[in-house]
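Data first, discussion second: the structure below is written as structure tokens.
A single protein chain has been removed from this complex, and every other one stays in its place.
Letters A and B mark the chains as written, and numbering starts fresh at 1 in each.
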Amino acid sequence: MIFTKSIKIKTKGECSILDISKYIEDAVSESKLNNGIITVFVTGSTAAISTIEYEEGLLDDFSKVLERIAPRDAYYKHEERWHDDNGHSHIRASLIGSSLTIPFINKEVMLGRWQQVILIELDTKPRDRNIIIQIMGE
Amino acid sequence: MIFTKSIKIKTKGECSILDISKYIEDAVSESKLNNGIITVFVTGSTAAISTIEYEEGLLDDFSKVLERIAPRDAYYKHEERWHDDNGHSHIRASLIGSSLTIPFINKEVMLGRWQQVILIELDTKPRDRNIIIQIMGE
Partner (left out) sequence: MIFTKSIKIKTKGECSILDISKYIEDAVSESKLNNGIITVFVTGSTAAISTIEYEEGLLDDFSKVLERIAPRDAYYKHEERWHDDNGHSHIRASLIGSSLTIPFINKEVMLGRWQQVILIELDTKPRDRNIIIQIMGE
């Protein structure tokens, strides 16, 4: 009824966006379940999960909009306290969100053809990320 | 334990926002389940799911804020590559998100009185949308 998989991913930092759809499809296949939901969750407060048409131009466009919303070089109290440089990373992560839930029907993940699941690394440095894929169904 | 319903909806394009709460309440009723969670997911990368107080003025306000975040007429690499006009649509969709999970208790969906579930069409043209409502419970 429940199938869990943890995926470790090394990222390059600062708006590197990775297509993780394949991991999700593999997990559904391994689970042997036919119908249910897949929860995708990233541990940590400077990364996010979403979907996008995974195309290089669009990934750049997305970074640019995030820079408009929470600019890297703006003043953040968080950075003053920790002598850190990732205030913008935290805010962007909280806005986009750390979880996504996708249904699957007859073993098929209900993503569109041009809709991929992405891990968005928002921190300024490369990080080791832990993605939890939890599948629940019958 | 699992009840699935696919809803087909024709949209009008560019920030048309549709109240889909009724479909969700109907699905919970049809499922005969008493307690559990409802996952609402939209297939495709230029639409999003969220909640709002479904009031005409507010829907306009929401469009206006989305226009500030990712303006329709800004430059998007995505449009250059595909000779397309929906770069802003993709970015807005990735920010808002494609899934929502709502609990129901004693057959009652836990939405507030002024809180409706919405499909947000962000693409520039009318589209045929596929919404998956997956109910899991007992």
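The definition used in the following text is that a residue touches a chain if its C-beta (ideal position, glycine included) is under 8 Å from a C-beta of that chain, and two chains touch if they have at least 3 such contacts.
Since the model is a prediction, treat every value here as computed from it, not as a measurement.
Against the chain not shown here, chain A presents residues 1-2, 4, 39, 41, 43-45, 69-70, 76-78, 80-81, 87, 90-91, 93-95, 97-99, 101, 132, 134, 136. Interface residues of chain B facing the missing partner chain: 35-37, 50-53, 55-58, 60-62, 65, 68-69, 95-97, 100-103, 105, 110-112, 114-115, 118, 136-138.
One rule holds for everything that comes next: only the chains that are shown with their structure count from here on.
Remark: chain A and chain B have CA centroids separated by 19 Å (rounded to whole angstrom).
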